[in-house]
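Report on the following structure.
Note that one protein chain of the assembly has been removed; the remaining protein chains are unaltered in position.
Moving on to chain A:
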Amino acid sequence: MIAPQPPRWARNVLRLLHPGNTLEETEGDLDELYAYWYRRSGKAQALLRYVLNVFSVLPPFVRRRQDASESDQPFPLNPDMLKNYFKIAWRNIVRQKVYSGLNIAGLSIGMACSILILLWVQNELSYDRFHEKAGQLYRLTCNAGDFKAAVTPAGLARGLQQQMPQIEASVRLSKPVTSLFEAGDKKFEEKRVFFADSNFLSVFSFPLLKGNAATALSDPGALLITDEMAAKYFGNEDALGKILRRNNGENLKVAGVLANARANSHLQFDFIIPMSNLARTDNDLKTDTWGNFNFYTYFQLAENADRSVPGLHKLTARMFEIYKAHGQTLKIGFQLQPLTDIHLHSDLQIDLAGHGNIQYVNIFFVVAIFILVVACINFMNLATARSERRAKEVGLRKVVGAGRYQLVLQFLGESLIFSFLSLFIAVGMVVLMLPVFKMLTEKALTIHLLDGKLWASLSGIAVLTGLISGSYPALFLSGFAPVKVLKGKIRVAGANLFFRNGLVVAQFVVAIVLLVGTAVVYKQLNFIKNRNLGFDKSNLLYVPMTGEIGAKKQSLKGALSQDPLTANFSIISDLPTALVSGTTDLEWPGQVARNEVIIPSLDVDENFVSVFKTRVLAGRGFSRAFSGDSSSYIINEKAMQIMGMNLANAVGQDIVFSETKGRIIGVVKDFHFKSLQYAVEPLVLRLNKWGGFVIVRTQAGSNEAAIAALENINRQLNPAYPFTYGFLDKDLDNLYRSEKQMGDIFNLFAGLAVFISCLGLYGLSAFMAEQRNKEIGVRKVLGATVAGVVALLSQDFLKLILIAIVVASPIAWFAMDKWLQDFAYQTSIDWWVFVLAGILAASIALITVSFQSIRAALMNPVKSLRSE
């Protein structure tokens, strides 16, 4: 018997709407029921009930069966699938060589830049962390108002330690003392010479290679030298116990050989002499003064001492109490500076040279990330732009059962392959570029290629880059609907275009910000270089007066004035590059409060005004014609203002400076005697009675001859000392070396960021030109000119660059304005800087795009149109 069949339309409705996983059983049940009703109640009744029952199993009435067990997804990381993924990835890389090349080049350059910058950042951050007790070590610094200094009085360290149980140990270090050392026939002037307390080696972790660490610094007639110096003076011989003659006078025995000072230590020394040696002659040490600020003091705090910020505040407050109780009237503040902060967080005067700047570390860290982001954006852009090529693959994979997450995994995996390929190339680039970068930064940067930690962090960067750059293409591609894709109906959606344009804009924002930054840094450096310092800095040759020459001042003066090359000379106590002296000891008539301002002083001779070409605003300079000048003072404008005087009444006033009474005989126009990061400070000029530096103003072009003449004079008067000299303008330029370095590095990375962006743009324009192939053909047939077509293809990109300029300008302005605030004298950030950076970026972009657009425009339209 043939079972009666239910109406086909009702069954079709059922098949269309009933959930797929229960269709078979439900359809069968309904068929059986229909046959049953048909037999029992006839066709009409059966039909009615059948339709009713069909509706009862249609949505929204039907309950869906949840079963995953029936058709399990295969394990996505099946080895066969993995093999296939790799194969497809490799084929794609090989087939689209230009595109893959652009991608890998962009990514690897970006990574190489970031690795270089991060190496530098890591080096900056590693300073002084190698000391075993780094966490307990602090440097005592002080400030009087805005004047912050790294030095403290000689007697303070022990005085404080005695009264504060929190201080476990204290070490004092002198300022570096340039000394002449001699061993056998070897004789050199050394600059990195320090006097240190005997516990120097137990507080700091500087390894002693030879000698007894416990007693090394206890004998005042001994000294420690570094390995490098041992080789320099004694060659292959054992340096221990050998004699070094210092300043042609005392003989010091080498009591130990230190390892060379590590590059990432803020203390850079070659010789350490016991403090007890200096104590024989130094007045500060003899009197254990609490008033003269001349030594660097380091404290080792107890392990259980409260070293939080408020805890340290309490300690410094207590220090000030002790200081006041000692009878000091100076109004100063004390700070405990963590040892590990010294390199990056110091903005102190009278400090050891060579400090870094945390701001630059931050800036470059951000730059590193930006460059990496720019490279990632390249990848995203090219991958999505070319997605049509992969669309059919995605469609087919979906048809044969790929889930979306499988596709996401596949594309992410592909971008990871790209990023790891790039990583290896990047590491190669880093190894090649490191010597150049080392020269640029003047840092001892190294990359240890066998270091597991390094590779772990590099892999981290690669994974991050791969995931970030792969995420958008992966999500975008895996979202294709298979039917549409396989019918060939896929068109790049508007949202996708918008996103891509946004990415291009972001890239150029970064590039333009970096370009503006470079321009402003160079502008500021130029501004500083060309700023009128208040004296003429060109052609000023100086020779330090060392050794016996101090005692032979009269014969020196005679010798200098006899030679016309050196006749225009002056003797000055300190060079006006980075003056480090200062006292608060100044009294003037009508003074309200004492000891409020730090006043530097400079000892000059009668020729100062004429040699330096400074301007005397009131009164006169020192002169031999006036016998009483040895107790007279000249002040600068700033000092005059501080003392509440004016040009009319300043001359003739009596002041007490450094406990010496004298009369003001002149006021000079302000001139700079420190880095332009500081505003001009008050200054008192005294008549030079001892020495310092001989400064000669030479004639332009006769420098060589003048140097020869000076060397000759030195040989006659000071045969035991080697001749050294310098140019003041070069020293002044050196003050801004770290800024110049930053400018150079910035310039390099701005260039690279632009280059990487252009790689992306090149790929994108190639893609665009290819897509609009037919359009261009039709336009040309209808009479469009080559120029017209190029303009058409370029204008889209130009619009994006314009948007980028608008977005980047305020960001760049804000960032650079902040940087400039570090300087007391700032250049202006002019509008033309932005215009220049914008035009530069736009023209580079246009040139890049034009490669493709001109080629597209020149193509014979027959080629692009004949196939249709």
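The criterion applied here is as follows: contacts are C-beta pairs under 8 Å (C-beta built on N, C-alpha and C of every residue); 3 or more make two chains touch, one makes a residue touch a chain; residues count from 1.
As a working rule, contacts and distances are computed from a predicted model.
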(request) Pick, from "Transcriptional regulator PadR-like family protein", "ABC-2 type transport system ATP-binding protein", "Protein ImuB" or "RNA polymerase sigma factor", the protein name that UniProt gives for the chain of this complex that is not shown. (result) "Transcriptional regulator PadR-like family protein"
(message) In the whole complex, not just what's shown, which of A:56, A:178, A:610 or A:631 touches the removed chain?
(response) A:56
(message) To test your reading of the contact rule: which positions on chain A touch the chain that is missing from view?
(response) 3, 22, 24-33, 35-36, 52-53, 55-58, 61-66
